[in-house]
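Data block below; observations after.
Missing here: one protein chain of the complex. Every other protein chain is in place.
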Amino acid sequence: MSIEDLRNLRRDLHRHPEPAWREFYTTARIVDELETRPLDALYVGPEVLGEDRNAVPDDDELDSWMARAREAGAREDIVERLAGGYTGALAVLERGEGPTVGLRVDIDGLPILEADDDHRPFEEGFRSENEGFMHACGHDAHATIGIGVIDAILDSDFQGTLKVVFQPAEEVIGGGEPVVAGGHLDDVDYLLAVHVGLDHPSGEVVAGIDGFLAVHHLSVAFTGESSHAGARPEQGRNANLALATAVQNLHAIPRHADGATRVNAGVIEGGTASNIVAEASEMEVEVRGETTDLMEYMGEHAERIVRAAGEMHACEVEIESVARAPSAVSDPELADVVGAVASGVEGVERVLPSDALGGSEDATYLMQHVQERGGKAAYVGIGTDHPTGHHTPRFDVDEESIRIGIETLSGAIERIAVERP
Amino acid sequence: MSIEDLRNLRRDLHRHPEPAWREFYTTARIVDELETRPLDALYVGPEVLGEDRNAVPDDDELDSWMARAREAGAREDIVERLAGGYTGALAVLERGEGPTVGLRVDIDGLPILEADDDHRPFEEGFRSENEGFMHACGHDAHATIGIGVIDAILDSDFQGTLKVVFQPAEEVIGGGEPVVAGGHLDDVDYLLAVHVGLDHPSGEVVAGIDGFLAVHHLSVAFTGESSHAGARPEQGRNANLALATAVQNLHAIPRHADGATRVNAGVIEGGTASNIVAEASEMEVEVRGETTDLMEYMGEHAERIVRAAGEMHACEVEIESVARAPSAVSDPELADVVGAVASGVEGVERVLPSDALGGSEDATYLMQHVQERGGKAAYVGIGTDHPTGHHTPRFDVDEESIRIGIETLSGAIERIAVERP
Amino acid sequence: MSIEDLRNLRRDLHRHPEPAWREFYTTARIVDELETRPLDALYVGPEVLGEDRNAVPDDDELDSWMARAREAGAREDIVERLAGGYTGALAVLERGEGPTVGLRVDIDGLPILEADDDHRPFEEGFRSENEGFMHACGHDAHATIGIGVIDAILDSDFQGTLKVVFQPAEEVIGGGEPVVAGGHLDDVDYLLAVHVGLDHPSGEVVAGIDGFLAVHHLSVAFTGESSHAGARPEQGRNANLALATAVQNLHAIPRHADGATRVNAGVIEGGTASNIVAEASEMEVEVRGETTDLMEYMGEHAERIVRAAGEMHACEVEIESVARAPSAVSDPELADVVGAVASGVEGVERVLPSDALGGSEDATYLMQHVQERGGKAAYVGIGTDHPTGHHTPRFDVDEESIRIGIETLSGAIERIAVERP
Partner (left out) sequence: MSIEDLRNLRRDLHRHPEPAWREFYTTARIVDELETRPLDALYVGPEVLGEDRNAVPDDDELDSWMARAREAGAREDIVERLAGGYTGALAVLERGEGPTVGLRVDIDGLPILEADDDHRPFEEGFRSENEGFMHACGHDAHATIGIGVIDAILDSDFQGTLKVVFQPAEEVIGGGEPVVAGGHLDDVDYLLAVHVGLDHPSGEVVAGIDGFLAVHHLSVAFTGESSHAGARPEQGRNANLALATAVQNLHAIPRHADGATRVNAGVIEGGTASNIVAEASEMEVEVRGETTDLMEYMGEHAERIVRAAGEMHACEVEIESVARAPSAVSDPELADVVGAVASGVEGVERVLPSDALGGSEDATYLMQHVQERGGKAAYVGIGTDHPTGHHTPRFDVDEESIRIGIETLSGAIERIAVERP
């Protein structure tokens, strides 16, 4: 695929951002591309994933996104294979004796309304057509890099097996565990994962990112009792007030001297009418920690606070654990190979051996799995000039970094097969 | 219409509760009934209302309720006349020389999920078919009483003009003002409005209810800035946190020594994902006061609190005034006539001259309008055994009180025409 | 005592405001006056009160106020009789056959810093000499009226027994119960209590005040764990944060449709240094209700909220019930006599039969006690122009109302003895 074709692919994906487990168009587009290549195997949706998954939307929601994918031109036969929201794909290339190298790219978008001014995707006509959703974290570029790496390896002397997994549902920390459960990574000797940007400008490469925040995502429901807010305010048990108290106090969990922590009550919703005391309210909360212990410290406080907020307003509380991801580290030997290759790639001006992510990632599940079985893993950062931060309405990538990503990763894969670090 | 027919009508309306400005099935059903009667005029939807209306849903929402009404069997020709959510109807009977008497009944339902156990409408098969919506305030009975009163007057010696308005959108304090603006009440000499229940058991009648709480309904939007909650928490301006602070402090507005006040942040919503600092949040708030002054006291505090909550978290704040209704009083001379008639109605065991509503009502707009033009108004309470409070999932009425309401109101209308109190 | 002497007495008391159970100077001054009159009995301090008392300060605090009283010129022999904070006095006049009439006046001041500008007591040289304390509720006038009534009765033809109780500690709802327990009111047939102002101007008299809010005063202590706020924030259990959460949510207890409620976290205190997570915090809270039931509704919510706030921040909670007072009603027959007499008093322009206090009073204990034993009670309001509200730094009384109070009450006492209403 030419650089121009890759750019067009990325822009097509950018126009069709799909959130977790709803990547129907995206998967279909990727599979459609992959089928034109001489692969040794191509697994689609349920063939890639284990059965247990978190944060899967209900059937109505899935149906509406399947319909939207079809309208956007997704191939019907592929969409059908993804029923139930089993999205994603995995391509396998077998090229003789050699180690099995895995590459993981993620493909989902975010529920963010994309900007329609002062924003290149808008100006150049590839702004999101799924209003309210957006590729605001560069996963459109990641998927494109995945295709580009396959092409590059097909053109190379690589000896060994390459598995490229196009993982769904990273943004909800949902896809990592099912990909592991799917079993395709059990024989992987070396795993690379990739992310663009992360506040590194175009021309920088981070060979092995560390500092993943462990994360726990909780769903909380308060159930009180409705009453007429004018006539019988005292008969209500106010689920909105319980939620407000919880939100305030969650954000006030004491900081921890052992390292970074995070908390966010990202989604809140409650009540039915202004004149009814709210019977029910819900929120989506996440806590993070620089280590798994710190994440658990935050989680214990969060749970205690939420339960007490319910008691305070005589509401029942249900807490559901939606998703978790551990922390992880890149193996320095593997990162060294990546770094050495990157130094020789055109356009790369600076290679950092490591840097802290400062966020969370469910790639850590894949990395842990490979490492626990004796393999090595590295999470590679490909710098890209992004005008605003990740997860904001004007996020964009410098498309030149797609080429850098492809050359760095395919070069590293070739050399790994030789050097077996 | 026989008592049994009236009961069936009420149950049919109960099965099809429609919230404010979406009373398509309800209006069609009422108009369908009215067309079989020898009326002198029948105004439908936009013919009844002024143009300016509050809290009208968007076209998608209206369309989906129109479609639902059609599916439920509403007459297409009537539904079409209600386009744009101009719902409701007004029937006119002219019966010779005499005063013009108005009767106002309201017809809308509530966004409450009706109970499906321990609840007669469920057991006897007339639970709401519009899942999540419910006649939890007895407006199904009110509409039925309106029809019954027309039949009773048709059978009577009443001399004068009767206007019965089937008012939409009471629950959002939305229909009262447009009904006044529609002009049909300009010549009304005596206005009666009716409500069932209000914590009065079957057999009680309140001749002239007072103590309406003035009410102001506000819609509040906070706009902050999204950021990645793990990687860049400090770059967010958290609209959920602003809202939580506002909710807590709104409910803490100081009580007032001059009389009853109320506040409720009934609906809250904010954010898009657990890992994104919420850029936007919204809430629906109402304040009330025993007098208009007290309502304004609450409103001023509410506005100040909401603005400061925004500033506190560096969010912009927009406050929209959605709806207001004043306080009002029943004219004792008119209430006396109602009370005298009620005493003679079978099944009435106790007549109270007056009682405090303790809630709000946009009937106050109609009452004020008639009173300002020299007429008299009374708000009549018809007791009914209701197993749980108004606006709760197990609310129901004793259908016997429908007959009592019809006999009390039609009897009062007849006598008003004679006595001209 | 001449009107001028009475004014001087009131101003002397105003210069020496003493809070609850610390009325050493005040009691001494009153007793000193009373001893010059031909009384039949004079009870001082512990002779007036039962033993159990609420909200008594510790010995250091009592000692410092005793010392201050002595410095201000209080008679040493009287101060000594008040040891332990048993303050107050009771004068008895026996004047032949007739009913026993009681009059209750309260004598304590408030912990408010008196204004030093735009304030008559400052300009005319009788501002508080006890910095931070103030007669901001008119009890200086009440005590003066008590003396004046005794003089008036001494000069009258009154037949019966008069008991005037100078009650301490009204502001903490502390003195009423011990006065009842002291037993001196057991034989009282008619009890009058008096309050100046209450938003009634000079020239108005309220014959029988009702609408006392029942009140419950709670003392709350949170105990967490201290830690270094910089080095080990996570090891703290923050008692200040628990308190802040409680304060916010206490004020947000739902209003009640059955009547007026109140809540106030009037005093808060916590922590020891800015760099230490607060181990302990305390607050003084009161709840009130238009009825005892409403007060208890508030109290139950308050307790639940406070306990949950503690749990939320892993703090222990102790709640102490400091004081309570019930609601009460004035007997209309007795009020009628007061009203009739008041109409004839010079300067009285308007007599209201009744009005709602809208506050709390431990006179209700005395009233209940007399009423339960078959007697009658009325709480009399003597209007007075007060420039600002009760309990504010610029509160003052129109001294002319002292004369009106004396004439109204002494006249009523005389007539009660005759009419025995």
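We just call them A, B and C in the order they show up, numbering each chain from 1.
The working rule: a residue touches a chain if its C-beta (ideal position, glycine included) is under 8 Å from a C-beta of that chain, and two chains touch if they have at least 3 such contacts.
Being a predicted model, the structure only gives us computed values, none of them experimental.
K.L.:
Specify the residue from the set C:His184, C:His217, C:Arg324 or C:Arg403 that touches the hidden chain.
P.N.:
Per the contact definition at the top, the residue touching the missing chain is C:His217.
K.L.:
Write down which of C:Leu49, C:Ala278 or C:Val370 is the residue touching the left-out chain.
P.N.:
Within the whole complex, the residue contacting the unshown chain is C:Ala278.
K.L.:
In the complete assembly, which of C:Val164, C:Ala229, C:Ile253 or C:Val348 touches the absent chain?
P.N.:
The missing chain is touched by C:Ala229.
K.L.:
In the full complex, which of C:Ala91, C:Val105 or C:Leu357 touches the chain missing from this view?
P.N.:
Final answer for the missing-chain contact: C:Leu357.
K.L.:
Residues of chain A in contact with the chain that isn't shown?
P.N.:
For chain A, the residues touching the absent chain are 248-249, 251-252, 254-255, 257, 260-263, 358.
K.L.:
Against the chain that's been left off, what residues of chain C make contact? List them.
P.N.:
Residues 110-112, 171-172, 198, 213, 215, 217, 225-233, 235, 238, 240-241, 243-245, 247-248, 251, 262, 264-279, 281, 284-286, 288, 322, 357-360, 389-393 of chain C touch the chain that is not shown.
K.L.:
So that we can see where the missing chain sits, which residues of chain B does it touch?
P.N.:
231-234, 236, 238, 241, 245, 248-249, 252, 254-258, 277, 297, 304-305, 307-309, 311-314
Throughout what follows, only the chains that are shown with their structure count from here on.
K.L.:
Let me have the rounded angstrom distance from the C-alpha centre of chain A over to the C-alpha centre of chain C, please.
P.N.:
Roughly 66 Å, centre to centre.
K.L.:
Return the distance between the CA-based centres of chain B and chain C, expressed in whole Å.
P.N.:
For chain B versus chain C, the centre distance works out to 47 Å.
K.L.:
Residues touching two or more other chains, restricted to chain A: which are they?
P.N.:
Expected reply: 231-233, 238, 241, 245, 248, 277.
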